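Missing here is one protein chain; the remaining ones are kept as they sit in the complex.
Per-chain numbering from 1; labels A, B and C assigned in written order.
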Amino acid sequence: MEYVIEMLNIRKEFPGIVANDNITIQLKQGEIHALLGENGAGKSTLMNVLFGLYQPEQGEIRVKGKKVNITNPNIANDLGIGMVHQHFMLVEPFTVTQNIVLGSEPTKKTGVINVEKARKDIQEISDRYGLKVDPDAKISDISVGMQQRVEILKTLYRGAEVLIFDEPTAVLTPQEINELMEIMRSLIKEGKSIILITHKLKEIMEVCDRCTVIRKGKGIGTVNVAETNTNELASLMVGREVHFKTEKKQAEPKETVLTIENLVVKDARKVDLVKGLNLELRAGEIVGIAGVDGNGQSELIEAITGLRSAVSGKIKLNNKNITNKSPRKVTESGVGHIPQDRHRFGLVLDYSIGENIVLQTYYKKPYSKAKVLNYKAIYDQAQKIIKEYDVRTPSVYTKARALSGGNQQKAIIGREVDRSPDLLIAAQPTRGLDVGAIEFIHKKLIEERDKGKAILLISFELDEIMNVSDRIAVMFDGKIVADVKPEETSEQELGLLMAGSQVKEGDPNAIQ
Amino acid sequence: MIEILQSVIPTALFYSAPLILTALGGVFSERSGVVNIGLEGLMVMGAFLGIVFNLTFSDVLGAWTPWISILVAMVVSAIFSIIHAVASVSFHASQVVSGVAINMLALGIGVYLTKQWYGKGQTDMVDQPFYTTNIPLLSDIPVLGSIFFQGIYITSYLAIILAFVAWFVLYKTPFGLRLRAVGEHPMAADTNGINVSRMRYIAVILSGALGGLGGSVFALTIASNFSHSTIVGQGFMALAAVIFGKWHPLGAMGAALFFGFAQSLSVIGSSIPLLQDVPQVFLLIAPYVLTILALAGFIGRADAPRANGEPYIKGSR
Amino acid sequence: ACGGGSSEGDTAGSDDNNDNADNAASDEDYSIAMVTDQGGVDDKSFNQSAWEGIQAWGEENDLSKGNGFDYAQSASQADFMPNITRLVRDEYNLIFGTGFLLKEDIQKAAEQFPDTYFAIVDDIVEAPNALSVTFKEHEGSFLAGVAAANKTKTNKLGFVGGIDSPLITKFEAGFIAGAKSVNPDIEIDVQYAETFDDAAKGKLIASNMYSNGVDVIYHASGGTGNGVFNQAKDIKQNDADREIWVIGVDADQHEEGKIGDHNVTLTSMVKRVDVAVQDVAKMLQAGEFPGGEHLEFGIEEDGISIADTNTDAFTEDIKNAVNEWQEKILNGDVETPQTREELESFLEAL
Partner (left out) sequence: MPSNRLFTLLVPVVSVVMGLIAGAIIMHISGFNPIDGYSALWTGAFGDAYTIGETIRRSAPYILTGLSIAFAFRTGLFNIGAEGQVLVGWLAAVWVGLTIDAPMYIHLPLAILAAAVAGGLWAFVPGILKAKLGVHEVIVTIMMNYIALFTTNEIIRKVLTSGQTTTDTIAGSASLASEWMQSITFYSRVHYGILIALFAAAIMWFIIQRTTIGYELKSVGFNQHASRYAGMNVSKNIILSMVIAGMFAGLAGAMEGLGTYGNMSVTAGFSNLGFDGIAVALLGANTAIGVVFAAFLFGALKEGAGEMPTGAGIPTELVDIIIALIIFFVASSYIIRWVIVRFKKEGK
């Protein structure tokens, strides 16, 4: 038949769980095929099976109709299967070129890596598919978008005909997502076939031809994208109806909670990234910060929360100066923080869920007294949070590491919200989560607003910003360049603002 | 000044050579992601083998004895180091634990066999150690010749050359790129079709070979015999050199040379007028204090290979 | 403790495993055992020498190891006391502790077990059932200094000590006194390695000394001395005409100095622990164990001697000079210094 890849009745078990239970997916030559499912449904597992990282307990894989046995990634490569993993597989201290050629390096007669040839080959491929990269840059120095292009180049360099993208857009900015869509289209044009995993139904509608849905490890079926809509897809995957637009009342802003005046912050490389920023946030409102990644958002949050020192300017919380106070002081004066990088900052992965729930409060009563921990109080609290926030975990004693990303995120949100801080900073709170989880988190944020808390939402998803915020502050080049109401603006306008247009005249940083 | 250099540099070189060699082994192993505290044990093995082989075969092999001795020490230590590889790569053992065991095992075996074979706790002195030489031509260069090329052990040059070879292998060849990738991000390497376990085995075995070489060079240039106290701490100094040199072969070489230089200076200190009145204890601790100062002052933070010390278990995060 | 390096001609090792030779010892036999320090019975130094003494005594009396005499080896300081106690409980009549490191433990044991005799080698303990055996290393070292002073062409000598301690200071003081007695203008470079088993350090020091014009080095530094020999031999290998020498310590270190047809060992300051041990054993047998006393073995008691194995280097002239000074020591004309203070006054009096 015309299928390039067929995975038939695949079953894959992990200790105590069936990740893939009799799943079938068939990929046609030249199509973009979406793979959709909730967090933990088994998508990555299925693709890892195809790529030879896992061996299935059952089932059959066919490539161009021929039965194959893919026992390691080398075989997948030889069969023309390439994978862009959910968590990038890049060696950070290496250059782009080194990462791309790693494992199949061109050499000179002397046995030395032929860097010139590698660079030339890469250039050729990147020109052909419009994948712009800097071949000599170190991975640790380039943007996430470029890292992704490196991942794609890696597969193409190895001559992949079938590309698997595991949640490629979760970490990208809208601009980068558009670029990626273009890239995928040009890949199809060159005769490649693609499997795309994503939680963003809009993307599926936009580029995919067909979509296979799985739920809790089981295959639900495959639909033609042209014959369906996002609502149907969502309910197929979750098993119930999902609301995309979260219901909310009109905001009733009260007294000012956060005031930022002329804030200047440097990044790790000692470059000013926040350049005299002003912002005000009131109780009972959600302010969304829209902006392209790298315009100082992370530095802004870190400065507010005391993780990074401000060079100048003032940050006031409830009229008390908290500029350059320690993270502990800031937290105690009423700031909650859902960090952007949940693995790095949000959790101690080797601690149990219970221990993570008191990460901010362990030193307080009732969790400890005279420096002695009270485990009963700690685990009682954890029990309460996992119930209230629907954190799916075998028990409160389970290590945080073993939870899926969505559940980890819910635990963090539960922890931060439960402390009932006056100001809640939510940075990318729904990154990588499925629509059901996103809905839940948005509801929680709005609930807090309604309780009279101030919420600062940072997100690269314009959808999310538009849906949840009461007010949108556009951040560009280290400053807030516009303050608009979601009802009074459009994604197009926001996009322009984020790109720096309509900035005051005479500003040297205006659009190049 | 030149006189001081003339006496410091050749001595620093012979002192450093075993450390350089062993540290290079450490660099290979740790670059691949396998922590190697077992360097001390690998040196013990090398010293033991080098001496025993030398004693046994010097009659037959004549002037070639020391060279063949270090070769044998290298090969057998490489085989010995497979224990560390099996434990830490295949059995996912804690690499620190396995390294500690290597240290105890090597010393135990070395002394046990010495007692079994020679009936006493230490061997005789070897008849065929290495001797210093002047390098033809180069030693005639004015000033430099006398500092760098007179009265030098060939093995010292071997160590320095091997450091450059190691640098070349690690930074210029596909093998090196793969090895470093395995130590930074084994899963990435795995998805690129690189056999992580195999790379790590090779790296650990290389560290065994180089550690064995270091130990046997120490034995045949400095100690002349083997006993429980032949190698006492040199392996740990080599480990320090690995970290001091930021896991880079040339850095490790530099660090080992620094140790040699500092030791040599501390000995020579008492005959330098300026330092004559300094109490001896200060000269004794000077090399170690200098190292700490150097680290604190301008070497600073060194980042280990990202995956160093972590067993790679396929399919886990 | 200052052991020499190792050399061939081991006599200790062969009888490790045959402790059941059945030489029925007579009922009233005395039994003797020793506890080594970390060096062990094959250290080519005083442990070995003491063990050889005990063996010789045992053979004379038709005893065998484990049956009339034995030793207990200590791997570390922590082993001393258990070893001593075990031997006490095995009912040995006399227990030697070899090396000053065992001083405290022998002292304690002597107090705890008044029915057993003890003897310490190289240090002094005080108990009615314990004997202290020391050597007049300063006398031997003095003669070594005389030999060195007669041999040197550069008038520069070197002394390499193990750990700076009263015992090793005896070697240092004696050596300097001897050399300066021959020629007050001789310079002596004194260095301590602060360890007895770092050959690398020994080699560094020797290398530095030889390149500064020193041509005779006297070492009292155990395994550190291996490095001294190593360096001397290396120089000799490269330049057979170069006149450089090492003076060995404790045992005759002639073997250690062999390099091709040459030998860099000028002589050795030999400490006859075996002689002392046998003497003490005989006193015990005679029922005259000198408990509570302090016996010093010097030249006169045959406890100290100067090796003359290297006849090429240790020429008749040197031998004569050494004998001449030995006479002076024996008849009391020369009082050899044992400490740095005594050395100072000795030198002032020159």
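Note that in this section a contact is a pair of C-beta atoms (placed from the backbone, for glycine too) under 8 Å apart; a residue touches a chain by one contact, two chains touch by 3 or more.
Keep in mind that what you see is a predicted model, and the values were worked out from it rather than measured.
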Q. Omitted chain: which shown chains does it touch?
A. A, B, C
Q | Touch with the omitted chain, as defined above, among C:A56, C:L101, C:V182 or C:L295 | A | C:L101
Q. Among the options C:F196, C:Y210 or C:W245, which residue touches the chain absent from this view?
A. C:F196
Q | Residue among B:A47, B:I70, B:I83 or B:V196 touching the omitted chain | A | B:I83
Q: Using the touch definition up top, pick the residue from C:A72, C:L157 or C:V246 that touches the left-out chain.
A: C:A72
Q.
Please output the residues of chain C touching the missing chain, sorted low to high.
A. 1, 16-17, 19, 66, 70, 72-73, 75-79, 81-83, 85-86, 89, 100-101, 103-104, 112-113, 162-167, 169, 194-197
Q: Pick out the residues on chain A that sit against the missing chain.
A: 15, 305, 307, 326-329, 331-332, 337, 339, 344-351, 355, 359-360, 362-363, 368, 371-373
Q.
Under the stated touch rule, tell me which residues of chain B contact the chain that is not displayed.
A. 83, 86-88, 90-94, 96-98, 100-105, 107-109, 111-112, 115-116, 229, 232-233, 236-237, 239-240, 243-244, 279, 281, 284-285, 287-289, 291-292, 295-296, 299-302, 304
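Please note the rule applied: only the chains that are shown with their structure count from here on.
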Q: Considering only which chains touch which, label the overall pattern as line, ring, star, complete or other.
A: line
**Q.** Distance from the mean Cα position of chain C to that of chain B, given in whole angstrom
**A.** 34
Q) CA centre of chain A versus CA centre of chain C: separation in Å? A) 76
Q | Residue numbers of chain A (touch at least two other chains) | A | none
(Q) Can you list every residue of chain C that touches 2 or more other chains, as numbers and ranges? (A) none
Q: Please give the residue numbers of chain C that touch chain B in the complex, ascending.
A: 5-8, 10, 12-14, 16, 40-44, 164, 189, 191-192, 194, 197-201, 203-205, 207-208, 211-212, 223, 226-227, 229-230, 233-234, 237-238, 255-256, 258
(Q) Help me check something: in the complex, which residues belonging to chain A touch chain B? (A) 48, 51, 53-54, 72-74, 77, 83, 85, 87, 89-94, 98-99, 101-105, 107, 111-113, 154, 401
(Q) Taking the touch rule as given, give the residues of chain B at its contact with chain A in the complex, in rising order. (A) 172-174, 177-178, 180-181, 184-185, 187-194, 306, 314-315, 317
